[in-house]
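Of the protein chains in this complex, one is absent; all others appear in place.
To keep things simple, chains are lettered A and B as they appear, and every chain counts its residues starting from 1.
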Amino acid sequence: MIWVLAECKGNEPKAVTLEALGAGRLLAEPLNLPLCLILPGSNPASFARTFLRKADKIHLLEDPLLSTYANDAYKGAVTAFLKDKAVRALVVPGTSTGKDLGPLLSVSLRIPYSQNTVGIKVKEGDIHLSRRVYGGKIIETVTTADAKGGVIVSIMPRAFAEAADGKTDGTVVSAAAGLNEEALRIKVRGFVRETGQMDLTEAPVIVSGGRGVGSAEGFRLLEELAALLGGTVGASRSAVDAGWMPHTVQVGQTGRTVTPKLYLACGISGAPQHLAGMTGSKYVLAINRDPDAPIFKVADYGIVGDLHKVIPVLIEELKASGVAKVS
Amino acid sequence: MDEKFDCIIVGAGPSGATAALRLAGAGLNVVVFERGKPGSKNMFGGVLYSTVLNKLIPDFWKEAPVERHVIRKRFSLLSSTAEAAFDLSFNAFDSPPYNNSFTVLRARFDRWYAGKAEEAGALIVTDANVEDFIVEDNAIKGVKAGIEGGDVRADCVICAEGANSLLAEKSGLKTRPGPSSTTLGVKEVISLPKEVIEDRFSLEDGQGASFEFFGTALGGAAGSGFIYTNKDTLSVGIGVPISVLKEKGLKPNDLIEGFKGHPAVARYLRGGKTEEFSAHMIPEGGYKAVPTLVKDGLMLVGDSAGLLNPSLFREGTNLAMASGLLAAETVIDARAKGDFSARTLGGYAERLKKSFVIKDLLRYKDVPAAIGSIPGLFSEGPEAILEFLQGHFTVSEKSKDELHSEIRKAFRNKVSMKKLLLELYRASKALR
Partner (left out) sequence: MIVRRRRGILRTSKNVDIIVCLKRVPDTGARVEIEGTGVREEGLDWVLNPYDEFGVEEALKIKAAHGGKVTVITAGAPGGEDVLRKALAMGVDEAVYIKDAGLKGADDHGVSRVLAKAISRTPFDLILCGKQSTDAQAGYVGGALAGLLGIPLVSAIRELKISGKSFEAGREVEGGVETVEATLPAVLTAEKGLNEPRYPALAGIMRAKKQEIKYLDLPSLGINPEELENPLKRVSLTYPSIERKGKVLNADSGSIKEFAGFIKSII
């Protein structure tokens, strides 16, 4: 069977869950296997409906201990649930949750794990997974050594299209999570939201700035543009090292890997380590003073000019054209 | 740091690593400070001349990361649209010691070479920029390196910091070389499949070529361009005196783009991808710019001492290694005597004088001045010469006599024959 593990925020499924279902379908259809969704949570029944036309079977893994993510509770519940079931693939979203849980499940279920997956193909019954390695400089394609063996597929956010409604009419079944509070060793105590900013890996639009922005104040202009487009601000390492932006918004090999719909690089040269974090974006746009900046080689559209002059005009143009925010 | 070393070496380039290898091999306690990682930021044109290296590490090419050995040398004169070339190919250079000419990429070579010094027992400290000397009674007693515990003392210091010689200047031995005796080298590494390179340059596996370009290679500015073949990349670059860049307000970037775009150059680069871009100073003042090389507790070697032969092609690595070796020999003597004063260390300058290093620099001492004072060699001259040749070889209905007298007339109108011949004479005399 092809399994997909849903990721929820509070008691709501996240959009990545739909992408995971999209990826799962790329396996389920050619392999002619049912696509099953695992919905963990304290009250998953409340939103199971969302998935009725997207999965063949929806398994509710209900337990108050699953209300917020903690890896030992989730690992325990999912392992107990899948232990005796056939697993050809388990798709998990490549979020902080999926990246935390995937390797644990790989050990507890004794099936291999493939990270950063950006491509899925079935060839003569074999599952071929393509994943980014070496900071995205290379794509590695792997298959399970054991021809019918299972695999945990952790997918890159936004690498797969969200599953559309299909013909299926999913059934919903409940399963016991079988958790024992005593055995849980990880306690989640709280969450501190950072500067009220949208998360980079989820933002549909990222306006990113580099050394060319020149100062922390310079980033205000980028923030204005980002807000207008319904996105958030990212930065190159140079801008972070200069102290203009916090490192949490650094994009690149040692920062975040982002895949927004629109990535607008302002005053960023396009060093390989930066490109490693953003070339998966759907559209890449660049503003740079230097016509030979490498960033233009990976851009769909570029403007050669001083960003301090270009962006204000751009903001005016966008306002005048009544640009709508990305949904 | 309490420990005292026998010798401190600043810089892990060819000169510094050679000194370290020799000294450590002789059992001395040496430390090398390198501001980056060996080779990481170093660049040069591309041909390592290895007479000295081969003495230190016989048959080094069997283990060193060399790219190709040069069997083909080509010199060409460019006008804006045409080229006259002199192409030499030697089968004798295809067997050991391969004419002591190997193309290398410094990032790899320097790392390997510094590793050899390390194996011999030298301590190589990376990411440590030497900021100043420790001076007592006007004698150099150590260095201040930019890491924790980086104030280190030694009997003597060998300064092998390369062309951008801030420390050598601080020591008082040297003043900053003027813009006319410093050349800026700009280089790109362009990748192409191995087979394409061998096909395009008519080479077999392992064989390499060095192409030097003169004339209007740089849009009429004094300077030269080069292409050297590596395994699956080309080293492509130019060198222009800083004075010329300043005078004409030229941007190095435009010059290398112009060079790469010249039809006689572009055909070799077609389909290649630029992998690296770098720029570096070259001390091209020649013999006349060589400073005093020693003071109490200090010796200058390699580029920081201006030991580079700026003849038709750049020879720096060999001189750097030779000077590093001779400085090391001198330290070994000084240690036996227990005297590191300028008098004893002066043995280094004496040794250099007897070696090919100073002999060659003396021989080509007039080249820098000659090149600088002959602007015609880089603009009208090549244009006229190539036009003349083109005329000569043009097939037309005119009688040969008629044709020849026409082109001779045109040629004379373009350049003063007397001036051109004089310039050529001076240049050839300097280069002879």
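Here are a few things to note about the model shown:
What we mean here is this: a residue touches a chain if its C-beta (ideal position, glycine included) is under 8 Å from a C-beta of that chain, and two chains touch if they have at least 3 such contacts.
On a predicted model such as this, the values are computed, not experimentally measured, just so you know.
Within the full complex, the chain left out of the display contacts the shown chains A, B.
The chain that is not drawn here is touched, among residues A:Leu61, A:Ile120, A:Val151 or A:Ile268, by A:Val151.
From the options A:Pro40, A:Gly170 or A:Gly302, the residue with contact to the chain not on display is A:Gly302. Screening A:Pro13, A:Gly136, A:Gly209 or A:Gly267 for touch with the missing chain picks out A:Gly136. Residues of subunit B in touch with the missing chain: 1, 3, 37, 40, 65, 105, 107-108, 111, 123, 125, 127-128, 145, 147-150, 152, 275.
Residues 70-72, 75, 95-97, 99-104, 106-108, 111-116, 128-129, 132-146, 149, 151, 185-194, 197-199, 201-202, 204-205, 229-230, 247-248, 250, 253-255, 261-262, 264, 271-273, 275-276, 279, 282-285, 287, 291, 296-306, 309-310, 313-314, 317-318, 321, 323-326 are the ones on subunit A that touch the missing chain.
As a convention for this text, only the chains that are shown with their structure count from here on.
Inter-chain centre distance (subunit A to subunit B, centres taken as mean C-alpha positions): 50 Å.
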